[in-house]
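All protein chains but one are shown in place.
Naming follows writing order (A and B), and every chain is counted from residue 1.
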Amino acid sequence: MTRSYLPHTAVDRQAMLAAIGVAATEDLFADIPAGLRLDRPLALPAALAEQELARHLRDLAGQNASLGEYACFLGAGAYDHYIPSVVDHVIGRSEFYTAYTQYQPEISQGYLQALWEYQSMICALTGLDVANASLYDGGTALAEAAMMACAATGRQEVVVARAVHPHYRIILGTYAADRGLTVKEAPFADGATGVAGLAELAGPATAAVIVQTPNFFGCLEDVAAAAELAHKAGALLVVAADPVALGVLEAPGALGADIVVGEGQPLGLPVSFGGPYLGFFAATEKLMRKMPGRIVGQTTDFEGTRGFVLTLQAREQHIRREKATSNICSNEALCSLAAAVYLTAVGREGLREVAELCLKKAHYAHAELVNRKVCQPVFGAPFFQEFAVRCAKPVAAVNAALRREKIIGGLDLGRYYPELAGCMLLCVTEKRTKAEIDRLVRTMEAVS
Amino acid sequence: MMNTPKELRYSKDHEWVRVEGNKATVGITDFAQSELGDVVFVELPANGVAVTAGKQFAVVESVKAVSDIFAPVSGTVTAVNDALTDAPETINSDPYGAGWIVVVELADPGELAALLDSAGYEKLTAEGGH
Partner (left out) sequence: MRKAEALIFEKGQPGRRAVDLPACDVPAPDAAALIPDAYRRKTPATLPEVSQLELMRHYTALSRRTFGVDTGFYPLGSCTMKYNPKINEDAGRLDGFAALHPLQDEATAQGALAVLAAMEQYLAEIAGMDAVTMQPAAGAHGELTGIKLIRAYHRHRGENRTKVIVPDSAHGTNPATAAVCGLEIVEIKSHADGAIDLDALRAAVGSDTAALMLTNPSTLGLFERNIREVAAIVHAAGGLLYYDGANANAIMGVSRPGDMGFDVIHFNLHKTFATPHGGGGPGSGPVGVKSGLIPFLPTPVVVAADGGYRLDYDRPLSIGKVLSFYGNFGVIVRAYAYIRAMGPDGLLAASRDAVLNANYCLSRLKEKYHSPFDRFCMHECVLTSKNQKPYGVRTLDIAKRLLDYGYHPPTIYFPLIVEEALMIEPTETESKETLDGFIEAMLKIAAEAEEDAAIVKNAPATTVVGRLDEAAAARKPVVRWQP
């Protein structure tokens, strides 16, 4: 069989078998006991030619309501921001995406430099000293931060705000479960996590206090206050942050955070039904050698030319094995590259402008919905681009009406917080136009 | 040729011990540093902690390897070579001198008898060292 991905002709195979000195390919599989060889073809659909496959894939994709046709007001951990054209042009260069990890630095200088520049940008955004080259996503980055805090402090307990993304908290529970770690949840009031609630739970056994800002409800947390109480307990402060919001929010590192993690998807990655995303992870220099994941460092070659290498590898599984700081190997490098290109594209002023557009449009939408009495506000805490409202009709009914107007509505908060049944979490990014926001308001008004 | 000073005692885990009174200076051997390659980081114990013979008390990292360092004798750490934090490569360049790791006040000088002399250690490394 010769196919576009299988270059051998019958003549090639014969020549190779002859060189090996066997009569047939079967002979090479002699080590597999006869009883373990599959004696039938795999029950899979027959091969498709490229044009048949292209049509089939288009048909499948066509069964989904894409954000290309629908105006999206749904966030909750995945954000529909504009992706500058350059991002896909860069990550579509196949030197990048067909490479693997930079184990041979001499022929990987370009990628290593791009990752090092990415680390630098994450440090600049978070206000911390060192960032790794990526983890899987925001939720796993938060769980890894908690594990690292336990290892660094020798303590076995973390205090996490209940206003942290519910999925992140489930992941944290899954990661903590088999390691004998205790997770305590601190309550929120008026949309934000009260210092008093955190203080009540944080004590001498606490390795980390974990807050998210903006939190799951879109509200801003008092990072400085959380840092102070965490440090008073001898714990580390872990902050999960939205990287676009960091265009207008003070760097958590400057407010006392020891570890800053988050979902990097807003930085130039499509929502893509939940992945691949990008877990970014930054920490203080003191914690550098306890960090999970790959880190790129700058050095020189023997002639003094600047170059880059994977560094501090003794932390990692391929060297430290069962004593590694994490078991991570493959990461989300191409997503880091996309994020670096995104941050380069919008640049120093542009990131602030994107964040301000989100902020202003969300506040406009909130004001319209509340002032027109379409729905009621739920929280009073300051917010970024997401906010909760209480609808007169069930959230599902509102969303069904919105869908008929080509709008993807908000998240039903009752699904995660029973006390917030009937409340909807809406998100307004810079991508939403005034016309779309007005259509959202009119449609919701019509169903209320 | 490995350097194995006659006046020192050695553990099977490739640490050396220099005894002066009831104190023992501890480091890793020339053989150990050579096996590890370029040392890049040393995780040192705190001054004053108790160490137990055969138990890990420090970690030495090279670019491509990491090695737990086991205490050759039991006792209390009375000095730590903080200079290794800034210049871990000293372990490579001067393993028996400036590359020392800790000084331990001996809890049981009798433990010294279990250590190898230089000839015994040379024999061990000649056999493969592991």
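Keep in mind that, in the parts below, contacts are C-beta pairs under 8 Å (C-beta built on N, C-alpha and C of every residue); 3 or more make two chains touch, one makes a residue touch a chain.
Everything numeric here is computed off the predicted structure, so don't read it as measured data.
Q: Out of A:Ala23, A:Ile170, A:Ala421 or A:Ala446, which touches the unshown chain?
A: The missing chain is touched by A:Ile170.
Q: Out of A:Leu249, A:Cys391 or A:Leu420, which touches the unshown chain?
A: The single option touching the absent chain is A:Leu249.
Q: Which parts of subunit B face the unshown chain closely enough to count as touching?
A: Touch with the absent chain occurs at residues 37-38, 40-41, 61-64, 88-89.
Everything below uses one rule, namely that only the chains that are shown with their structure count from here on.
Q: Compute the distance, rounded to whole Å, between the mean C-alpha positions of subunit A and subunit B.
A: 44
Q: Under the stated contact criterion, what part of subunit B meets subunit A in this complex?
A: Checking each residue of subunit B against subunit A gives 40-41, 43, 61-66.
Q: If you look only at subunit A, which of its residues touch subunit B in the complex?
A: 289, 313-314, 319-320, 323
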